[in-house]
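In this view, the complex is presented without one of its protein chains, the others remaining in place.
Let's look at chain A:
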């Protein structure tokens, strides 16, 4: 056997073993080396094998890719396996559609309200933001479902006859519909807040025609990480709801934890950032002839605190709603 033939065998072995776990590589290479030698001996007998013989034997053995597939056939080598893949595609479509739709609507509004400089510049900037946001959304959903798939978030609930899911009374599973609504709201809200906070100001008008900018776009931008974290937690929890498909105890646990995290984020966000100019709103309402007094005046004057309370109450309602639905589901 010439050095060149030997080199081809070594290159073949390297091509196969480099894709295998490190602790197996030497062992597999040694075993295949002996196998190739046996196959060459059988083919050539006492004659030294030519390069052509080496090629024939290696071809008979299979391409390196084929060998790697056979050695790793039992491993969970795909990023997102079934049954997650179908749900991954479903969530991905919703998320991408929401991101694209939300950004297109908000972009059109910002162009129409003149908050962007020029039309061309605004369109180009909008396309760039759209692509970046779609890539981010794709990466996030993919990473989320890869985590579900690889970390054993078991969606098989039909392990025994006792675990058979009840036939839903509605035509569609309620948890699935709730999850879709939750994902849509989370993403559209985040898109508007993150990318087009100026639109919120542009949509606000005083009755006397004076300029009104109730939202502090700089503060909203500065707190972008809170909004992103909020959205990630919400979409993650809703995606789990979608995967689970019905109200179970572990879905309840995920919901309660995500509600708690969102509550902490909301309190932090609304108490540490000056997001809304409450005085400007009070003045605008008074200029339009609205006489504010009592609790309403307090709520408008302390709009962030009031909104914070509103969110916490909404989260408590969501938690109670989940507990009730889980209890009802377990009784069926």
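Just so it is clear, a contact is a pair of C-beta atoms (placed from the backbone, for glycine too) under 8 Å apart; a residue touches a chain by one contact, two chains touch by 3 or more; residues count from 1.
What we mean here is this: contacts and distances are computed from a predicted model.
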Name per UniProt, for the chain absent here [options: "PadR family transcriptional regulator", "ATP-binding cassette domain-containing protein", "Roadblock/LAMTOR2 domain-containing protein" or "Manganese catalase family protein"]: "PadR family transcriptional regulator"
Residue touching the undisplayed chain, where the options are A:7, A:38 or A:218: A:38
Residue among A:18, A:70 or A:93 touching the omitted chain: A:70
Contact with the hidden chain (one of A:61, A:134 or A:224): A:61
Touching residues on chain A - with respect to the absent chain: 24, 27-28, 30-32, 34-35, 37-39, 61-62, 66-67, 70-71, 73-74
